[in-house]
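Before I ask anything, here is the structure I am working with.
One protein chain is absent from this view; the other protein chains keep their places.
Take a look at subunit A:
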Amino acid sequence: MGAIETAMKTEWKRLCALDEIPQQGSRVVKSAKGDIAVFRTAADEIFALHDKCPHKGGPLSQGIVAGKVVTCPMHSWKIQLEDGEAVAPDKGCSKSFAVKLEGGEVWLKLG
């Protein structure tokens, strides 16, 4: 754990059961850091991004998930779920958050 993270004293918080997020879909969490979109892929991996597209702030949670990419519903930028980076040739990044899956439960850490 990095020094900065420790200083912020962030902790893992339970969000929901995995089943409550549809495969190739997402759910939105309200947080002190703004809305966070939590995605579930077809392979049951979990990712969390700030729910704001780097283009013009569109809600990424409302996009279509395919592989590890979500397509923004506003103007179809493609954003990588792993790091929040836009797929080239577009450029920009949405902040990503740490999430983990434990015993069928989804946990989030605000960092």
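As a working rule, a residue touches a chain if its C-beta (ideal position, glycine included) is under 8 Å from a C-beta of that chain, and two chains touch if they have at least 3 such contacts; residues count from 1.
In the analysis below, contacts and distances are computed from a predicted model.
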Among "Tryptophan synthase beta chain", "Butyryl-CoA dehydrogenase", "Electron transfer flavoprotein subunit alpha" or "Assimilatory nitrite reductase (NAD(P)H) large subunit", UniProt-listed name of the chain not shown: "Assimilatory nitrite reductase (NAD(P)H) large subunit"
Touch residues of subunit A, complete complex, unshown partner: 13-16, 20, 22-25, 27-31, 38, 41-42, 58-59, 62-67, 69, 71, 73-76, 78, 89, 108
